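One structure is given below, encoded as structure tokens.
What you see is the complex with one protein chain gone and the rest in place.
The letters A and B name the chains in turn, as written, and every chain counts its residues from 1.
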Amino acid sequence: MSVASQDTAIRTGRVTRMLIYLVLLLFVLFYMLPLYVMLVNSVKPLNEITGGGMMNLPQVFTLEPWAKAWSSAQIGVEPTGLRPYFWNSISMVVPAVAISTVLGALNGYVLTKWRFKYDTILFGLMLFACFIPFQIVLIPMARMLGLMGMAGSVWGLVLVHVVYGIGFTTLYFRNYYAVFPTELVRAAQIDGAGFFQIFWRILLPSSGPIAVVSIIWQFTNIWNDFLFGASFAGPTSQPMTVALNNLVQSSTGVKEYNVHFAGAILAALPTLLVYIVAGRYFVRGLMSGSVKG
Amino acid sequence: MASNAHADFRSRLQVWLPKLVLSPSLAMVLVFVYGFIIFSVYLSFTDSRLLPSYGWVGWENYSKLWRLSHWEISLTNMGVFAVLYIGICSILGLGLAIFLDQKIRGEGFIRTIYLYPMALSFIVTGTAWKWFLDPGIGLENVMQSWGWTGFEFDWIKNRDFAIYTVVLAAVWQTSGFVMAMFLAGLRGIDNEMLKAAQMDGASNWNLYRRIIIPQLRPAFLSAFVILSHLAIKTFDLVIALTGGGPGRATELPATFMYSYTFTRNQMGIGAASAVIMLMTIAAIMIPYLYAELREKK
Partner (left out) sequence: MRSFVKTKTAIALALTVTAGAAQADGHGGVEVLHWWTSGGEAAALNVLKEDLEGQGIGWTDMPVAGGGGEQAMTVLRARVTAGNAPTAVQGLGFDIIDWAKQGALANLNDVAAAEGWDAVVPAALQQFAKVDGQWVSAPVNVHSTNWVWANKAVLDANGIAAPETWDDFAAALEKLAAAGVTPIAHGGQAWQDATVFDAVAMSTLGPDGYKAAFIDLDAEALGSDAMIEAFKRMDVIRANVDDNFSGRDWNLATAMVINGEAGFQMMGDWAKGEFLNAGKVPGEDFLCFRFPGTQEQVTFNADQFMMFDQGGAVSSQQAALASAILSPSFQSAFNVVKGSVPARTDVSNEAFDACGKQGMADLAAAAGSGNLFGSMAHGHANDAAVKNAMYDVITAHFNGEYDAETAVMELVDAVEIAQ
């Protein structure tokens, strides 16, 4: 029982630390670059963009593109902006992420702490399933959803995302639990704790970081998915990306780049929020005392 | 007696429960993944065009596929892209994770910045990258206007180099997530062992090389699976950044499969290409997974 936080025990010298900060800052710049392009161009009037100088700061500052992307841009025949599609996406993403993460955690738990014959092969099967190209999936999935009466519904979409997400979530949790001391589980078993009790009391409290990874992965993928959303949603459940795509991709119309950029940033806000909120558990959730100390 | 039977049921339940918990996921995977794969293999031997149809044509789709120079280009690109992308992302992800693990001030902020590219849909980000890489308006232009007139950066317009710009944008998008996976792994490592080694006078370099990185093996497995999955499915990125061009120079198997299956109405050839992709993936992944998973027993 020594470490209060889970920070590494590695110690570094002053010069090394300076260098580390320098490198980290350089990469901050690298990652920010495209966002810079998007941000500056989202606050310029359109003629300033098509006039050239796409990297320049705006000469005329305007927030109109943002307002337009949010509430009055043309998505379909009606100028609704992205606003109504937010709820569609959220009502699909939240259950899909929750279900796939919970299933992944349970699968990972079974596959590492309740080993049985051929379990590795089963895991291998689930893992290999991650590689199925979505081009293969589309038509047969549409047929299955039709047969199950789930075509064009939110729950159909949730099912699709859960199916193609559990391979990943299982992988994350399995690999994370693999290094978790099995003795703790055995000890609890001897004390008479059941399957779910052990999971709930012993593994879950220390699953913070990997749950964050899993949630970030699932949330991002499902939120940004376009093909499944476009193909399996009904007219009233089209997700955000379909709307964003409709905003951005017009083949023969005028392209309002400033509105596109504003829309793209707006559409990414929920995911960013998840990163910020969930990111805290990287630091917090881990060491409730079981693994170390 | 009753309590005995109850206990008996309980213990039997405990035996079955793990398998019971696993079975829904397994069932879904069997039907929606392996069932569909079998269906696709079947389609690749049929004359399907607009929609699945069931006229048997034997190996015709495969022989047509290999006559397409377009398919060979996309396979070559896949090789270049996958090696560079997986390699750079892993090294960068691990490096940044190790750096970020040194009790860095503002870690949460930096981590979010590294991660945010994942949040943005490439439908639009592609445009930003395209402009940035465009010699006429992007980096080259800016550098030249700053007085560095000899600066040249026109990869995206060059048939032989365009694929590297796709790598660049792909690394930008996902290396932050790989960093997060390694960071989660680093946070799970037992400090006691490190302290003991430190007392023995091990240098930081040796600590990482001998103790920490070997313990990250499961994280490497995750990273490898995720990155190869992303490499194989890289689609939006190419469409938004280069549209497969200049010419067809940055076409990848994912864009190939999509265009044959859905926009060219040659579903049979699309299915054949998907089958070949899956077999290639299997040939690479199965030995790796076998080696990686067997050891754990």
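Note that a contact is a pair of C-beta atoms (placed from the backbone, for glycine too) under 8 Å apart; a residue touches a chain by one contact, two chains touch by 3 or more.
Keep in mind it's a predicted model, so treat the numbers as computed, not measured.
Residue B:Phe262 is the one among B:Phe151, B:Tyr164 or B:Phe262 that touches the chain missing from this view.
The chain not shown here is touched by just one of B:Ile156, B:Leu227 or B:Leu289, and that residue is B:Ile156. The chain not displayed touches chain B at residues 35, 38-39, 42, 49-54, 64, 67-68, 70, 130, 134-136, 154, 156-157, 159, 241-249, 259, 262-266.
Not every partner is drawn; the one left out touches chain A at residues 47, 50-52, 73-79, 138-147, 151-152, 227, 230-232, 234-236, 238, 242, 245-256.
Keep in mind that, in the parts below, only the chains that are shown with their structure count from here on.
Distance between chain A and chain B, defined via averaged C-alpha coordinates, is recorded as 14 Å.
Chain A meets chain B in the complex at residues 2-3, 6-12, 17, 20-21, 23-24, 27-28, 30-35, 37-38, 41, 52-55, 103, 106-107, 110-111, 114, 116, 120, 122-141, 144, 162-164, 166-168, 170-172, 175-176, 178-179, 194-196, 209-210, 212-213, 216-217, 220, 223-224, 226, 241, 244-245, 248-249, 257, 260-261, 263-265, 267-268, 271-272, 275-276, 279-280, 282-283, 286, 291-292. Against chain A, the residues of chain B that register as touching in their complex are 10, 14, 17-19, 21-22, 24-26, 28-37, 39-40, 51-52, 96, 99-104, 107-108, 110-125, 127-129, 131-132, 137-138, 141-142, 172, 176-177, 180-181, 183-184, 186-192, 194-195, 198, 204, 207-208, 215, 218-219, 221-222, 225-226, 228-229, 232-233, 236, 254, 257-258, 261-262, 267, 270-271, 274, 277-278, 281-282, 285-286, 289-290, 293-294, 296-297.
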